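For this depiction, one protein chain was excluded, whereas all remaining protein chains were kept in their positions.
Each chain carries a letter (A, B and C) given by its place in the written order, and its residues are counted from 1.
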Amino acid sequence: MLIETVKSEIVSHLSYIVGSNDEAAVIDPRRDCQVYLEIANRWAAKIKYIFETHRNEDYVTGSSELANLTDATIFHGPGLPWRFGETLQDNQEIKVGSLKIQALHTPGHSPESTSYVLTDSEAGDQPVLVFTGDTLFVGDVGRTDFLGEEMAPVMSGKLYDSITNRLFPLGDEVIVCPAHGAGSVCGGKISEREISTIGIEKKTNPMLCLSKEEFVKQKTAEHHATSPYFRKMEEFNLYGPSILGAIPHPRALTPSEFKKAAETAYIVDTRTAAAFGAAHVKGAFSLVPKRLSNVGWVAEYSKPILLVVDDLEALDFAVRNFVRLGLDNIVGYLRGGVEAWYKEGYPLAKAGLVTVHDLKTMVDSKETIRILDVRRVNEWMEGHIVGSTRIYLGHVPEQVDQLPRDLPIVVICKTGNRSSFGVSVLLRAGFDQVYNCLGGIEAWIKSGYPVTRTDEKA
Amino acid sequence: MLIETVKSEIVSHLSYIVGSNDEAAVIDPRRDCQVYLEIANRWAAKIKYIFETHRNEDYVTGSSELANLTDATIFHGPGLPWRFGETLQDNQEIKVGSLKIQALHTPGHSPESTSYVLTDSEAGDQPVLVFTGDTLFVGDVGRTDFLGEEMAPVMSGKLYDSITNRLFPLGDEVIVCPAHGAGSVCGGKISEREISTIGIEKKTNPMLCLSKEEFVKQKTAEHHATSPYFRKMEEFNLYGPSILGAIPHPRALTPSEFKKAAETAYIVDTRTAAAFGAAHVKGAFSLVPKRLSNVGWVAEYSKPILLVVDDLEALDFAVRNFVRLGLDNIVGYLRGGVEAWYKEGYPLAKAGLVTVHDLKTMVDSKETIRILDVRRVNEWMEGHIVGSTRIYLGHVPEQVDQLPRDLPIVVICKTGNRSSFGVSVLLRAGFDQVYNCLGGIEAWIKSGYPVTRTDEKA
Amino acid sequence: MLIETVKSEIVSHLSYIVGSNDEAAVIDPRRDCQVYLEIANRWAAKIKYIFETHRNEDYVTGSSELANLTDATIFHGPGLPWRFGETLQDNQEIKVGSLKIQALHTPGHSPESTSYVLTDSEAGDQPVLVFTGDTLFVGDVGRTDFLGEEMAPVMSGKLYDSITNRLFPLGDEVIVCPAHGAGSVCGGKISEREISTIGIEKKTNPMLCLSKEEFVKQKTAEHHATSPYFRKMEEFNLYGPSILGAIPHPRALTPSEFKKAAETAYIVDTRTAAAFGAAHVKGAFSLVPKRLSNVGWVAEYSKPILLVVDDLEALDFAVRNFVRLGLDNIVGYLRGGVEAWYKEGYPLAKAGLVTVHDLKTMVDSKETIRILDVRRVNEWMEGHIVGSTRIYLGHVPEQVDQLPRDLPIVVICKTGNRSSFGVSVLLRAGFDQVYNCLGGIEAWIKSGYPVTRTDEKA
Partner (left out) sequence: MLIETVKSEIVSHLSYIVGSNDEAAVIDPRRDCQVYLEIANRWAAKIKYIFETHRNEDYVTGSSELANLTDATIFHGPGLPWRFGETLQDNQEIKVGSLKIQALHTPGHSPESTSYVLTDSEAGDQPVLVFTGDTLFVGDVGRTDFLGEEMAPVMSGKLYDSITNRLFPLGDEVIVCPAHGAGSVCGGKISEREISTIGIEKKTNPMLCLSKEEFVKQKTAEHHATSPYFRKMEEFNLYGPSILGAIPHPRALTPSEFKKAAETAYIVDTRTAAAFGAAHVKGAFSLVPKRLSNVGWVAEYSKPILLVVDDLEALDFAVRNFVRLGLDNIVGYLRGGVEAWYKEGYPLAKAGLVTVHDLKTMVDSKETIRILDVRRVNEWMEGHIVGSTRIYLGHVPEQVDQLPRDLPIVVICKTGNRSSFGVSVLLRAGFDQVYNCLGGIEAWIKSGYPVTRTDEKA
């Protein structure tokens, strides 16, 4: 048995390819799926099957794309009116070389959620590993809020049962391969470690130390952000997204072409927060590479995208990640970057940049400013600056109009990247005294400045 | 915790890099160690430590090379007069970011063999995985014959104790990361699967189902080939091999320069068995890429090497793998390949090539030939052609002079690659009617031709 | 002014990209046109124009493909009913940054043939270089036989006039950038050097030392091979070939899939002549990479192609070059190569392989063989083996049935590559005693064996 993990960094998505005797199968492929073909080529194996653990909500599945290139059969779990692929029944088995992959229906995260248990004939009937999708993560379990608030208790109960009645019996020694790692919006506190076993999770996963009642209570009390683009993903992943064939190649636009195109498109600037602050094209969203998926909070699927990037590598990264979110309509990028723009004498926009030391001085000098903290509630509760207000980053676009415009606003997050997006949203809304705090709460704390843990009031 | 496995294919060597909070550690690095730097760069982590599970016998350690590029500290297990790095005592712990790596002295394969247990503060004190070196493989255990026949029972007993008293107590759920995968000469029947857990091994590893007495008996009865280059590796790995700095770049030689250089060097031809059979430079050893380490049976460390390869990619592959065996003295390669050679009108040597159907016809027609099977004894016992003689491939060079030269010899292995090396050894020894059987026993059996499993007599 | 030459090796096609002030133009792009985008990106320039020197006969133009990716305007010369792009009139000028590109109608090779004269405002009105297409090569001039034998004298006269009346007046100092280099079938004796000037050509090009009368006489007497695929190219290049979007990715086929697919496809084996001789899939054409365009002699545009290659790099090379010939229907390649094939026990075909020394021995021993020389007539006239018969390689497929089958045939060319294709054609036609002479006439002569220059009788 050969196995390789393919990680898609921004959405912290983990997909897997397994191979045996010239045959291979992929679990939860991503849309830019050339990578699986390359691995299979290296193994001299042929991708025969694609397994989906569930209808994903946070990225566009690459199953159709990969099937198109390989003739592989796509398998889903039971319970959804899939428009593509085939549905496996609970306990149904598929052979891949000398491996056996068995569907284990594990509803909870979603009704159709299915885990796949792998046995390796070299090790007899002993299950070796299980692909748990969004059912069980390392250190956490899947969200149960997608069917709405009323259904959350039911789904949480199902999730508990799936884990304890279906996964636990596989044995402590079975390796757990989940669909997401740390940073995914599909879990709250997924561990950075991407590999575990049933036994380790039983002992160390905080959710699995609870009784069913406590488990359901805690799951139901969780607050997760649901980016509006999720609905679009669900639609794509049920009906089958359109086939790309190849990663799109956005056109290089001169400053004047870019200016014209910007009239009907929106601009995403993926340069660093510092560079964005120093000089950007007016109206651009600031989304550094590792925070690109936040585009989901403002993306309009019918509107074209323009990019401002540092170089061609950054362009490829942005395009690839947008494609994973179904944002294929990237019409061009600013050739020569912001430098080409200002060499034309075209107007530049700026955002204020402050260090934590600058901010401390502002606070100490009783300068009248507002501090807007855009982190998640759990981050906020671990420590924030006294007097700051919290609005979760994703909610800033819809709440921006309710923010007072009388005072300068300093936006802060953990390090200065998410806050740069927040700043760009405020600038687009016409705010004119907006500062990004470079270094964020992390640098603030490292510098020995005080934070409070008082529960959020705002 | 981040982890990545780096596999070196020919010697089936598995090394690992783990990272946490900008720090990284490498376990058993290979000598062409740029790969670890690239991963660490991707993680934005710094390699601080290098752990060696034991003094390797089958490849040159890359610890010094990597330490030279990173200032990392090298750690060894106790019991050998190491000339480089530092020795860890049993149970001593090293921190790597939020990880803890603890030395667990597990002698048996060798006196200094040490496993490294990793705990991840995200999962409390629970051991997450263990790097078992050559102590425990997936589906097998390490060799115990390196200290000689007399010591084998003692070492086997130690190995049993190390596994059962030190590794088993870690818990069924702990992930096992061994130093070798299938195909390594450091184990007999290592599984192709490269990941396991203590629990899976306890249930499915055939060696771990035995009593200590049976275990020692079976280990002592094992027959392993010990390539003469192993001594050289042991020397390198105790004293610290010389620093390469960069992979050597062999010079491109014209046919006439190659001819001249060949007077004092030996030639390795890495093209396919078919291409070698069709036309090669006289005297060359036939070693297809995946069988390159067999050069250990004939390598002379003081003598320069010349290469005949298909293209620059094949050249890089050969150089890289030779360097892993400490064979750095690669002086050049034949520019333009065998084609350049014969375009000069230089003489070509050939090897006969027969398909399994040709061979069947020869056998059926009672043609007087010898069939020389060069597989391992365990492969032979699973089925061989009636009337064939077995000499293990590695022993052909030293036994070649005892082989009768009166009849044509057809050399056979599993598929035709190892036999091509055997053929080349015979040709160098002056045999003139030598055939390589393309497809080998595998094609023979697939074609429905008969084999016997009668115990080896030869 | 920036300029780069892009060479497509097999058809010895030279295309050019020039740039100035963020604008770029491409002359005679090839179909796998990503390379121009990469250069333009490096220059931070935008490809605005594409110039075609003529309707090419030996490869599919990449103009439409490139225009599709860039919105560039395609320009042609006058006189053909182009179905795509725009027609430039004689002397019409286009600006590219600070450059001026002027159409110079230079019929002769074909009626619409147009050269493009480049002036650089940095050097005033002084023409700097001229893209001569197939009108003027380094050391030769274009073919004039494409309109048929009767038209050859007229076209030759036009060509003479175009060169002497339109190109010569540009000045001795003007740099000449032709559309083909040595080895192209579009010229007879094009120099290996790919750059020249009007002055150098006037002094050293043998064709330009002739009077118009002699020129026409000599051009009319030339014998060129016209591969049947040329008609297809002309059709593509007049109407505009279909848009590829991306280079096709042939599927990896298992031996059994390959076997099945081969029932309705033809097989091209691009491995070395030696490897092909040693073992190949029955029925395959032997076409080493640098001779791939010979596929044009046997290609059927409606029939799918299967490939046997050494590795993925060789696969990419073959696909890319087939696409340049409009052969897009490449359905798959043999995964694992011939080795995978024979490991299944599937039957292998062989071709005999002889060195020049073997051949000399055969000849000397009066062994009754036929020697079939497949080189061009001009190569033949420079020296061939006494008693050999010549049939030009491209004509072997149509004449194969007229060849006697009573004796063994040794096929020979210059080095052994083209002869391998000849051998494969004979084997497909059922000949059973066919040998390829490795090293060919080149090695024969270097070995000091005798040749004759007696005019061809055959």
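In the analysis below, a contact is a pair of C-beta atoms (placed from the backbone, for glycine too) under 8 Å apart; a residue touches a chain by one contact, two chains touch by 3 or more.
Predicted, not measured: the structure shown is a model, and the values here were computed from it.
When the missing chain is restored to the complex, the residue among A:P81, A:G124, A:G148 or A:P347 that touches it is A:P347. Between the chain not shown and the residues A:A279, A:A429 or A:V451, the one that touches is A:A279.
The hidden chain makes contact, of the residues B:K203, B:R335, B:K360 or B:K446, with B:R335. Interface with the hidden chain, as seen from chain C, comprises residues 1-3, 20, 120, 122-124, 126, 128-129, 139, 171-175, 191-200, 202-204.
Residue-level contact of chain A with the missing chain is found at 271-275, 277-279, 310-311, 313, 337-339, 342-345, 347-348, 350, 353, 355-357, 415-417, 438-440, 442-444, 446-447.
On the side of chain B, touch with the chain left out of the figure occurs at residues 22, 37, 40-41, 44, 46, 69-71, 245-246, 249, 251-252, 254, 312, 335-336, 340.
One rule holds in what follows: only the chains that are shown with their structure count from here on.
Chain geometry summary: the mean Cα position of chain B and that of chain C are 45 Å apart. Between the Cα centres of chain A and chain C there is a gap of 50 Å.
Note on chain placement: the centre of chain A and the centre of chain B lie 41 Å apart, centres being C-alpha means.
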